[in-house]
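One protein chain is absent from this view; the other protein chains keep their places.
The first chain written gets the first letter, and so on, giving A and B; residue counts start at 1 in each chain.
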Amino acid sequence: MFAPTPLNRRSYRKQRLARAVFFLMTVALIVPVLVIVGTLVIRGGPAISWEFLFTPPRNFMTEGGILPALVGTVWLVLVALLASVPVGVAAALYLSEYAPDNLLTRTINLAIINLAGVPSIVHALFGVGAFVLFFRIGASILAASLTLAVMTLPVVIVATRESLQAVPQAFREACWNMGATRWQTIRKVVLPNSISGILTGVILEVSRTTGETAPIMFTGAAAFVAFLPESVFDQTMAMSYHLYYLATQATDVPEQTTFGVALVLIAIVLAMNAISIAFRVYLRGQKKW
Amino acid sequence: MVDAAAAPERADGSAFPLYEEQPLVEVRDLVISYRGRPALRDIDLDVYRHEIFGIVGPANSGKTSFLRALNRMDAFNPAMQVAGSIRINGKNINDWRNEYALRSRIGVVFPLPVGLPLSVYDNVAFSPRLRGIRRKARLDEVVERCLTRAALWDEVKDRLDSLGSLLSGGQQQRLTIARALSQEPELLLLDEFSIAVDPVTTMRIEDVLRELRSEITIVLVTNLVQQARRLADRTAFFLTGELVETGVTEDLFEGKVKDRRTTGYLEGRFG
Partner (left out) sequence: MDRRDAAWYVDRVAQGLIFAGGISAIVFIVGIFVFVTKEGLGFVFGPLQPGEFLTSIAWRPTSNNPTYGALALIVGTASVTGFAMLFSVPLSLGAALFIAEFARGKTREILKVLVEMLAAIPSVVWGFVGMSIMNPLIIRIFDVPVGLTVLNAGLILGLMAAPIMTTIAEDALKAVPDSYREAAEALGATRWEVVVKVVIPASRNGLLAAVLLGVGRGFGETMAVLMASGHAINLPTSPFDSVRALTATIAAELGDAPVGSDHYGSLFTLGILLFVVTFVVNLTADLVVRGVGKK
């Protein structure tokens, strides 16, 4: 009675076939990337040295290192975070703690989706039109960072909103019942219990911001600046733009150097991403209620 | 105003000391609805000072909604609408300019125990700190007194820094009670506070509530009619969103009722 019928066997075979095909499709997406990262390591690895990381380029970038680009990227990312994290956290707080289910809230959500979906080059146009020209900031770290901040705002908002919503509603009600204001409740119970999730989102944003090129090309990044930036009104070199410049404009740059820059850039980005993921996995293991 | 001579006796035989005064809580024409669907209709009742006012009734009778309205919790729930008037101390609660100050004077314990994800100590010190109490010695004293009254002190006194949200269900329930007491409320609203607590501990808390009656006023919602009989001076019977009747607890249990459904419920014939 329980012996498999031919029909059973056929559908079982079909199921195994489907599983195998889908598995191969997944592999087909992942393997090329592993090959690419491997190639970058092999061909760019030999370029990496203390000198490469910590000296400025010399002799029309054919010699020397990448220090100004590294430092410039740190500036760009930090200023972008300073601008976007407070605004992004406030936006997430509004959506999670205050927003009623109405047209305004739906519009905000739609705006967030679109902010994340608008092409990076359009963000660049916005940066030029708004920050560089209209607000007369000029091409500078500040203008570039503000452009990056607007572009990566959705990353902070989405990550923060998710971790705020993970705090059970009952905790809020318990605080309100004791006469705590909404803000006291947010500050004493909601934020402390979602801060690590917010941090995860911020690290992810660092990773995104580091790699962006188009938004900074015309708003503050320069191909070569001999000195390290001293204020937010300076132009600066940046890792991503440096890679673009070496790959497309510069001549006589040793191939190894360009691969080295690509390797350092991708290493920073993936390391930040890995930290963010590891942090998230760790948090999932922590039980606070 | 009620004629003082007509004041009924309390469950323990003593008279209502302040029965002649204006009631602490006066509810008139109260209607509570969720998304336009009424959950509680046309409620009129008074809660006198220093009494334990019991509310009994089957599930979904609107008892919890009633407590939420007293604390103006509808402000946090857009689906909940409250119409009619609720006056506490003679003042309509909607006239309070600082609704948070109102809530801080009303202690609430809901059936689902909620230990905040703070240390046990910080859980109980939360409300005193909101009121601006900073001195460690004063806070220590409040924490110990409230935890003792909630019959939790002995169990947690050696681990006051562990997370309140990781205590057992019964302990969290008592932590919630301790938190409500730490508000030093004038009015304490209890909603099935003993649901996760063992009978012996429940008895200890009930004793504390009887003691507290000399200081504060208590509204006690309960599923356990015998708990209402043990504790409440007067009892109201809610049924599917209606207030069937209010009466002196002992009278209701002795069958002196206006509506036969009350006796039916109290004797366990339905609900």
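We adopt the following convention: a residue touches a chain if its C-beta (ideal position, glycine included) is under 8 Å from a C-beta of that chain, and two chains touch if they have at least 3 such contacts.
The structure displayed is predicted, hence computed values, not measured ones.
Colleague: For the chain left out of this view, which of A:S140, A:T210 or A:Q235 touches it?
Modeller: Touches the omitted chain: A:T210.
Colleague: Tell me where the left-out chain touches chain A, residue by residue.
Modeller: Touching the missing chain: residues 11-12, 14-15, 18-19, 21-23, 25-26, 28-30, 32-33, 36, 39-40, 86-91, 93-95, 97-99, 104, 107-108, 110-115, 117-126, 128-130, 133-134, 150, 153-154, 157, 181-184, 186, 207-208, 210-214, 217-218, 240-241, 243-244, 247-248, 255, 258-259, 262, 265-266, 269-270, 273-274, 277.
Colleague: Could you pull out which residues of chain B are in touch with the chain that's been left out?
Modeller: Residues of chain B in contact with the hidden chain: 91, 96-98, 100-102, 105, 130.
The definition used in the following text is that only the chains that are shown with their structure count from here on.
Colleague: Using mean CA coordinates as chain centres, what's the chain A-chain B distance in Å?
Modeller: It comes to 50 Å between the two C-alpha centres.
Colleague: Going by the contact rule at the top, pick out the chain A residues touching chain B in the complex.
Modeller: 100-101, 170-181, 184, 188-189, 192-193, 287-289
Colleague: For chain B, which residues are in contact with chain A within the complex?
Modeller: It comes out as residues 71, 73, 76, 78, 100-108, 110, 112, 114-118, 126-127, 130, 163, 165-166, 176, 179-180, 183.
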